[in-house]
Every structure is written in C-alpha cells, then in structure tokens.
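One structure, as structure tokens, below. Some questions next.
Heads up, one of the protein chains got dropped from this complex, but the rest are sitting where they should.
Presenting chain A:
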C-alpha cells in the first residue's frame, strides 16, 4: 500500500519537474518561463520530499526534516520569483507578441521605482 502511494507521488513529482524543464525550452518569453518553472519545481520537489517522509516512517528526524524543507520551500520560492520578475520588468524585458493586456505599463516611477495603484486621485 505504502509502496503504491510512494510510486504514484514520485511519478507525479518527476513529471512535474520534467514539464518545468520542457517549459524553459519552449516558452516564448521570460515571464512565462519564470511562471512555469517556479511552480512546477516547488510542486515536484515537495512531492519527492513527501515520498522520502513516507519511505522512512520509523525515523522521526527524516520526517521532520522533510516537512521543514517543504515548508521553507513554499515560503521562499514565490518571494524569489516576485523579485526576479520585478527586476525583469524594470530593465524592460520584452513580452511575447500574444500578450493581450499590460496594466503595469507606466505605473512605475522612473526615478524612485515606487509603484502607484492608479487609485490615488480616484475617490474610492
């Protein structure tokens, strides 16, 4: 029973990482690459770590370490992605030609890099 569960989780995790690797090659622009990679890598790494926790059920240190790594992975990966994407937008990385909408254009202050919400003058 546990072996089947471990097999399923491992397969899904490995597939997620494989798809992230294909995504880096195939995606047409930087933001889409980042968007695909961060999530799939978090999901895949988390599932593989969960498998490790299931595989050694009688060693408490393995379980706690695996759970701690999953916790910090999910906590830090989005922050890193946010900072990389922000920096990419500052230096004007090009977007794919199929992009349908850009609400962020012109919202940054060029000098101070402060970001407005477009609601300062609106009365809501």
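Some observations on this one:
To be clear about the criterion, a residue touches a chain if its C-beta (ideal position, glycine included) is under 8 Å from a C-beta of that chain, and two chains touch if they have at least 3 such contacts; residues count from 1.
Here, contacts and distances are computed from a predicted model.
The complex includes a chain that is not drawn, and of the options "ABC transporter ATP-binding protein", "Multicomponent Na+:H+ antiporter subunit E", "Sarcosine oxidase subunit delta" or "Alpha-ketoacid dehydrogenase subunit beta" the UniProt name matching it is "Multicomponent Na+:H+ antiporter subunit E". As for the chain not pictured, it touches chain A at residues 15-16, 19, 22-23, 26, 28-29, 31-32, 34-36, 38-40, 42-43, 53, 57-58, 60, 63, 74-75, 77-79, 81-82, 85-86, 89, 95-96, 98-104, 107, 114-120.
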